[in-house]
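For reference, the structure discussed in these notes is given below.
With one protein chain held back, the other chains of the complex are shown just where they sit.
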Amino acid sequence: MLAEDLHRMAAHERAQQLQYDHHIIVCSGTACRSANSEAVRQALEQQVQERSQIGVCTVTNGGCRGLCAAGPMVSVEPAGLLYQGVTPADAGAIVDSLGSAPVPHILCDTSAAFFSKQRALVLEFAGNLDPDRIESYLANGGYDTLLKAVTEMTPTQIRDEIVRSGLRGRGGAGYSTGLKWNTVAKAQSAEKYVICNGDEGDPGAFMNRSEMEDYPFRILEGMTIAAYAVGAQQGYIYVRAEYPLAVSRLKGAIRQSEKLGLLGNGIFGTSFNFNVDIRLGAGAFVCGEETALIASVEGKRGNPRPRPPYPAEHGLWGHPTLINNVETFANIVPIIRNGSEWFAGIGTAKSKGTKVFALSGRIQNTGLVEIPMGMTLREIIYDIGGGIPGGRHFKAVQTGGPSGGCITAQHLDLPMDYEALMQVGTFMGSGGMIVMDDSSCMVDVARYFMEFCMTESCGKCIPCRVGTAQMFDLLDKITRGEATLDDLALLEELADMVRNTSLCGLGQGAPNPVRSTLRYFRDEYLSHIVDKVCPAGVCKMQHREEVLP
Amino acid sequence: MTNRVLTLQINGQEVSGREDETILEVAREHDIHIPTLCQLEGLSSIGACRLCLVEVANVPKLLTACITPIQEGMEVHTESERLNHYRRLVIEMLFSEGNHICSVCVSNGHCELQNMAQLLGVDHVHLPYRNPQRRVDASHDRFIFDPNRCILCTRCVRVCDEVEGAHTWDLKARGIQSQVMTDLNQPWGDSTSCTSCGKCVHLCPTGALFEKGKSVAEMSKRREFLPYLTIMRGKHR
Partner (left out) sequence: MQKLLVPAPSDDKRWRMVTATMRRHGYRRDALIEALHSAQEAFGYLDSQSLQYVARSLNLPLSQVYGVATFYSFFTLKPPGEHTCVICLGTACYIKGAGEIIASIQDHFDLKPGQTTPDDRASLLTARCLGTCGLAPSGVFDGEVVGNLTPENVAERLEEWLDHAG
């Protein structure tokens, strides 16, 4: 495919779309699907037919709108209407209302803070693209950026743009993406690889799932630009097997891109070649860690290895390998298209751009939100998230998953950026935010995370393998009301040791939830240990009767 | 490839080594002792036991001496109160994980775990014992595997794969459930790939792998084949 073909296809698709007066777009993400959006789409198609609106109105699949708990979501363009909780029975009314007043009882208020405070960059087009059809992507400027990159820019220029943009990895650690690309580019080797990390193992995080489901082409385009910028010929997308829809979307996207020559040999008539394959995870959290991920792509047990050497120099089959998170790759197209200055204008001094968060737990609006870096937690939870349901009180929010920590009410005005989160003892992680109210027991939460780390530990290094099991036993003992203050001291001793001596980030991060809850909720631990009482009433204390007066 | 010679400091002493050498290799060449358990010359290093962790100036994290290559001007410290504390905890963790009853063990007196505990001054284990129930495998004609004494150093797995080329041993499951096993988790005696070479038995640091019918006195392990292989491999490189 050459530039002319790309533009011709895009123009053709746009012309096709213009033939219709109305577009009904039904969310086909995992959450809406499980709320029966397939049946809604079929009902809408049938109604369009019955009301002889064919040729006037189209019904297509779209992506996630963020409000996952309110699905199935249906939007109507160009009227800009959004409906929530749609059932097949509503289909007739929706089709009848086209061009006139909307259907009131399912109408979603898009001027609400949930929508107005967000800034869509990664989640651009707010789900209006059909993730199954490359034409839909092309009509909206898809692959224009790759064309610009490979025909007008040198690899060095692209890397400079990424460095200047200030983009930092969205997979957790927040390492400068530009610097990582430079390291891979400078490494001497005839073979290089690009890997997209779609393992998303943090329970409570589902940003990457949505990004892969809704923007498979955008991720491929970002990876292809990265490959051109670092000199790689082969790419892999590592997706966890729990995401079957993401896998099939990505497979479809690869097939369609290959067919048009947007992947393969001689992309846009240049000498640049790039192919992408999918590798399935198989239920191992540790495989999100980059060296374990490489072992898994090689078909082995997902055991991490010590770094240095880093994958950028010594990665897949020993060759220089660029590993970035799904969302990092999703940011590449907007940066190259709009320029690094534009991107660097969003966010805070050291954290640029936006971040997609997955809000869940005890919060009104569970779902996906994208905000500019630096927004306060209060705005996210109360304005966008709609606050805590059931008249309960906010207690804490867990970020960074099982290696992260909690942020409490005293830090509600904290701006969300990499450094600020680090300062209060947690970290950005991939963007999961689990809100807890006063019905959650923090010791129970710490115990939960430790059990997670214990069962997900690969078992290679001693501190993580034995340490997480020992710490889990101690936490379990505390939640049973059988622990002593000596046990607490031992727990703290082990937390320090496991953090400092474990081989990889899983073990190094495993003590974090304990350290963080001890920092902010030590009194809850003491109630369990000294008074044998669980203040939130979650833990079943074995010894309660004996101690109560 | 040319190998530059780099200079660095270990415990304040000026030392030098080739740029492809690890901190551990350079330390050993200069008779500086760093405790190790999973590492063994002649096998690949995996950095699993964490005993060899050292402090390096201006690096916030502890580094694995057996794997980390040296760098010009590096300032390495191999001993500190903190490192010793962590190393003792590692040993305690190993004792707490399995069932190590030295008095009834064939390796009593020449067990590397026992020696390391003495060296590091571990006189008692203050972690709760986990008391796993693991079945002893005595199905092999000549050898016995007692998983209760296994510390998962994976020396057996590596020597069987890297030196003997049989790859009879590997790990099953993960985390605290991991264990070494043969073939499809079959009794060792039924293994179709085992050559009965005994290399695993000789490299096992504890009494987890031992020869049938040998008394404590006879149980010293022979490792002559390893340095020889290291030399041969070096020549091939």
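Should a chain be cited, it is by its letter among A and B, assigned in written order, with residues numbered from 1 in that chain.
Convention: a residue touches a chain if its C-beta (ideal position, glycine included) is under 8 Å from a C-beta of that chain, and two chains touch if they have at least 3 such contacts.
Treat the numbers as computed from the prediction; the structure is a model and nothing was measured.
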| item | value |
| --- | --- |
| Listed residues A:182, A:296 or A:470, member touching the removed chain | A:296 |
| Identified contact with the non-displayed chain, of A:45, A:202 or A:289 | A:202 |
| Selected residue (touches chain absent from view) among A:347, A:361 or A:374 | A:361 |
| Selected from A:83, A:228, A:243 or A:427 as touching the chain missing from the view | A:243 |
| Contacts of subunit B with the absent chain, listed as residue ranges | 161, 166-174, 181-185, 192-193 |
| Hidden partner chain, residues of subunit A it touches | 30-31, 33-35, 68-69, 200-206, 209-210, 241-243, 279-285, 296-302, 358, 360-362, 366-368, 398, 401-402, 432, 434, 436, 440, 445, 448-449, 452, 456, 458 |
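Basically, only the chains that are shown with their structure count from here on.
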| item | value |
| --- | --- |
| Subunit A and subunit B, separation of their C-alpha mean positions in angstrom | 39 |
| Subunit A residues touching subunit B - in the complex, by the definition given at the top | 284, 301, 305-306, 308-309, 454-463, 465-470, 473, 490, 493-494, 497, 500-503 |
| Sites on subunit B touched by subunit A in the complex | 46-50, 53, 61-62, 64, 67-69, 85-86, 89-90, 93-94, 96-97, 126-128, 130, 151-152, 171, 173-178 |
